[in-house]
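One protein chain is absent from this view; the other protein chains keep their places.
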Amino acid sequence: MDLNNPVTATYVIAAGIMILKLMGQGWITVYRMMKVGAGFRNPEDANKGLLNANPNPNQIEPNEYVERSRRMHLNDLENIPAFLVAGLLFSFTNPSLLLAQVLMYGFVAMRAMHFIAYSNAWSHEVRATFFTFGSLAIMFMAGYSIYYVF
Amino acid sequence: MDLNNPVTATYVIAAGIMILKLMGQGWITVYRMMKVGAGFRNPEDANKGLLNANPNPNQIEPNEYVERSRRMHLNDLENIPAFLVAGLLFSFTNPSLLLAQVLMYGFVAMRAMHFIAYSNAWSHEVRATFFTFGSLAIMFMAGYSIYYVF
Partner (left out) sequence: MDLNNPVTATYVIAAGIMILKLMGQGWITVYRMMKVGAGFRNPEDANKGLLNANPNPNQIEPNEYVERSRRMHLNDLENIPAFLVAGLLFSFTNPSLLLAQVLMYGFVAMRAMHFIAYSNAWSHEVRATFFTFGSLAIMFMAGYSIYYVF
């Protein structure tokens, strides 16, 4: 992997941003749990402690504000790891820099828009559109990598 | 990564197919949700819109036809990303082409059979058998990569 190659550099930047986004979604879930003092998942999390000054058995029931962040996290898991590997494979197929930038930065932009649409509970149609373009970018890179080998 | 190396080429083909399969499972979930007009997960998805001509509050309740696809998707997430990286590491351990093909194309075949068994609700025993061989292929490649470094 030659980081002086502009396609590889594009990949590393896009991949790094998406890893930070994926980890950040976990922290958003933590932030939301702490803010509302609810939406915990483990029985022991409803015990009194530094993170839980006012314990309450209802704290381990689902809380929509927290669950939304968990659904966003699962959606990230369904897309970002596949992107990370598809982009790596694609970066070895000697693509044009422009195409690599469109696909990789395009994916990052689509996931940023998907995040905004999902956080704000925008319509299913809008959220699905951003998901679709991101998904197509991953599938194109994976499919092209197979094609390139033949 | 030298795509002229036949082991690397084997890896890229197997990895590309598995990425397409992983993304495809998301699209199968979408197809099933649209077909039955149910099994949505977000409150806003039960609003009227282009994707939802006949809105109904029951649409966000779990629907077994859709949930099955989500369980298959989660099972993919539990196996495919680990394969993608285990295969990459293994491809750098200078394995014989035959062994690489058996492990990597064998994994792809096991996941294809697992998909068929899971989609059609075949017995737990049959589904578990396909899962087991796929899981063993990943663990062998990861374990061998550690061994090779020492």
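Letters A and B mark the chains as written, and numbering starts fresh at 1 in each.
By our rule, contacts are C-beta pairs under 8 Å (C-beta built on N, C-alpha and C of every residue); 3 or more make two chains touch, one makes a residue touch a chain.
What you see is a predicted model; the values in this text were computed from it and never measured.
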Touching the hidden chain in the complete assembly: which of A:Asp45, A:Glu67 or A:Glu125 does that? A:Asp45
Using the document's contact rule, name the residues of subunit A that touch the chain not shown here. 1, 3, 9, 12-13, 15-17, 19-20, 22-23, 26-27, 30, 40-45, 47, 49-52, 73, 77, 80-81, 84-85, 88
Could you pull out which residues of subunit B are in touch with the chain that's been left out? 1, 64, 68, 71, 77-79, 81-82, 85-86, 89, 92-93, 118, 121-125, 128, 135, 138-139, 142-143, 145-146, 148-149
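Here is the rule we go by: only the chains that are shown with their structure count from here on.
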When the C-alpha atoms of subunit A and subunit B are each averaged to a single point, how far apart are the two points in Å? 18
